[in-house]
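Input: a single structure, listed below in structure tokens.
What you see is the complex with one protein chain gone and the rest in place.
So that you can tell them apart, the chains are marked A and B in the order they are listed, and the count of residues begins at 1 in each.
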Amino acid sequence: MTQFIPHTDSDREAMLDIIGLKRVDELFQDVPAAYRFPSLNLPPAVSEMEIVNEVQALASLNENTHELICFLGAGAYNHYIPAVVDSILRRGEFFTAYTPYQPEVSQGTLQAIFEYQSLIAALTGMEVCNASHYDGATAVAEAVNMAYAVFRGKRNKLVLSPALHPQYRQTVQTYIQNHPISLVTNDEGGLKEHNLLTDSEALIPLVDDQTMLVIVQYPDFFGRVYDYSMLAEAVHAAGALLAVAINPLALGLLKPPGDFGADIVMGEGQPLGIPLSFGGPYLGLFATRKEYVRKMSGRLVGETVDVHNQRGYVLTLTAREQHIRREKATSNICTNQGLIALASAVYMSALGKHGLRQVAELNYHKAHYAAEYLKKIPGYALWSDAPFFNEFVLICPEPAEELNRYLLDKGVIGGYVLGQDFPTLNHCVLIAVTEMNSRAEIDYLVELLAGWVDK
Amino acid sequence: MAIEPLICEFSVPGRQGVRFPAPDVPMAKLPESLVRANLELPEVSEVDVVRHFTRLSQKNYSVDTGFYPLGSCTMKYNPRVNEDLARLAGFAYVHPLQPVETVQGNLALMYALQQVLGEIGGFTGVSLQPAAGAHGELTGVLIMRAYHHTNHDDKRDKILIPDSAHGTNPATSSMAGMRVIEIPSDKRGNINLEALKTECDDTLVGLMITNPNTLGLFEENILKITKLVHESGGLVYGDGANMNALLGIARPGDLGIDVLHFNLHKTFSTPHGGGGPGSGPVGVVEKLVDFLPGPIVDIIGTVESEDPDEDDGAPLFGFVVPPKSIGRVKSFYGHFGMFVRAYAYIRMLGSDGLRKVAEYAVLNANYLRVRLQGTYLVPYDRICQHEFVAQGHWDDVPDIHALDIAKRLIDFGFHPPTNYFPLIVPESLMIEPTETESKETLDAFVDALLRIAEEARTSPEMLKSAPHNTPVGRVDDVKAAKDLILGCPMGGKEVR
Partner (left out) sequence: MNIPKDLKYTQNDEWIKVEGQTGLIGVSDFAQDSLSDVVYVELPESGDMFNKGETFAVVESVKAASDIYMPVSGEVIEVNEVLTQQYELVNKDPYGKAWMIKINIKEPSELDGLMDAAAYEAYCMERQH
């Protein structure tokens, strides 16, 4: 018998009999004979015991952030995940449930997502939040989609901050490749260092009456935090929309974009209780103002009542979605990140108002402590004096790749080598410090970098 | 069951669940003008969080509690061992941007998954990056368009889609900047060849086809169809949602499909999670390999052994970006957590097991079809594959609709079948049992449907007022759309 298939021989025979066939093969008469029943060259089947051994061996070939000291961020962060999060996710009623199209038997999922929508709206200072996109990068691409729909194609200029995560920019470029959208960024044909040093006001001259959307990041890819109020005013004066890509953990401390005029807030929700998991599955946060809700893609859970006048939850505004609107839908998204959104709702609830502020502050203080001591090492300097949250760029005396090889030898994962995306920054590294880095670990990093210079 | 309050309704000022240690470093000065004044999140204890979400979970139907005959969703059993494996420290705690030497286990697994999916589908190249089926579709359409663009064939902007297709297909085509032409189906449920022929011209990017289609029928003219499209210079995109019927039975790549997305959360047992996450890897034939989204995993060298007695030559895995890549379609490499689960599943089955999956999925569907077809109209008088469509309507009781049958099924302990598509069968009930359901479950399901058919005549109000024993009754979705309450304050003030 085959794993997971319950049929016995007599089951099969009885069923074939009812159907009126003699052999299972006869079910496949419509398949062209020349290509029917190919032999697949796959490794032989193994039992559960054997696959556990094999896969565990693969896992142990890796070095992970619980064994090594991690100072790497750049869009995915090593944060503490409280045990309560996974204990809820492992409930079969949540993880083996389907999309809640039948509300009578899906109130668990629906209410959990309604709470997630509310929590993210509160965190970002926005009015409505959807039930998730795939990740931060695709959420940014969907913001472009949405802005294009809001202006019904009458405006087609897109302004991207050069300090947007390179992977977000690349994803947007993939999504817009066959559309008449022109991408504007203040880099004059290449990301020049002096342009990266300027703050958001540098984008204002690029905004005009053909602009549909301006996208900035908060904190930006280099960890810097800016007040975007002036930019928001200028964008709105031109009749355009402002989208802000956020780190939700930073919003435990920082002013939310809803307060300074953002029209759309997107972000990577991984910091909210989601394991690093080598890049996925993560969580695309997406929130906007109520006036734009019908142009927003993705599922939405709404509150209503049932026939007994009891409060209940249901997927709403579904007529916007692909299965009804088809080629006129804003987006094709169907499956989302449901279980991951649930995880973040549990995380946000378990930490709550106080816990989220506490963990944000730990990140802030530890990163500033690290920056303070690293900049003092001869040969090193901070690239920017702008305020920052938990990441900052360190200028190093030697190419950053060599530095990181040295650190790895000593059991430390170094920061992100910026030269791979920004050629003029090849002596620079983006260091992230989180609540998972103890003072001793930070001191060790400082000691190592100081020691390396002396060699 | 009682109404479960919202999490904010448990909030009491000063309560906190998870606590963190005090800073072990000196506190830096906060940027006052950028610090938020307040944070309106709930203040609840950990036990409240656990009880709240546990009680919520108890209101859900799930594969773990019962049968989901949802057509095109492939709601098969989600193996428990997969959940353990995905959570191994060596997988869960690895940062995507770590140096490749430190993640060889992950890269080896991804490489192996790329290989086995390619083998199963008949494809030369595979990218695991797309996050879901629809994402894979977008990737595939962009690949097709990029291929034509490279051949300076920019006149091509048309995508053909059968009228039975899932809504993601036309939505994807628009998203990719293409225009959509719908191709009708014929009386046997196949694509109308004449209509297809008319549209096969030099403006054709490609045809998006689902095979078996959403009626559960194997395209009888599949070879003719792919040949027609290729002869006009177009490409064929395969929607792999229905792959459960093809495992070890036929390889889409052999049948003329040039690019296909897999749904790991359907065919390959990764859980549905209440709506996601999924995973939609894309497979392509030789001529499209250069266009795949990157990075993908490849062997970039050999590992030099530190032990002088050991042979060199173990492959060193790394990331490469195909030379004419359409670009990345999301951050990082795709849903790695789902790769672990799908890989373990495929290995536990092997080629023989995968073929059994298809055989029993199709056997189960035909068993249901034959047992129901006297009582419910099954419009296509053919052997079906892994799913079939029945009509949830009878002329003698015109007031009863598929929706009513669906809701009454809930009272019998079953999740309803899909009943919002395919659009070409009115009042459709699309039924896909999958191979992990036993004959006993199928018989109980048939009995329930036969009983409901009887009730439709003898006591229709039982259907109209269904479901009866669920946490909520039928909900007012007009009110939901009109009032649009999409959230509430989370700060613990009285919200009603």
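In this text, a contact is a pair of C-beta atoms (placed from the backbone, for glycine too) under 8 Å apart; a residue touches a chain by one contact, two chains touch by 3 or more.
Bear in mind that the values here come from a model prediction, so they are computed numbers and not experimental data.
Of the listed positions A:22, A:328 or A:376, the one in contact with the omitted chain in the full complex is A:328. Within the complete assembly, A:320 is the residue of A:224, A:299 or A:320 that touches the hidden chain.
Looking at chain B, the residues touching the absent chain are 477-478, 481-482. Mapped onto chain A, contacts with the missing chain fall at residues 294, 317-320, 324-325, 328.
Keep in mind that, in the parts below, only the chains that are shown with their structure count from here on.
In terms of their C-alpha centroids, the spacing between chain A and chain B amounts to 20 Å.
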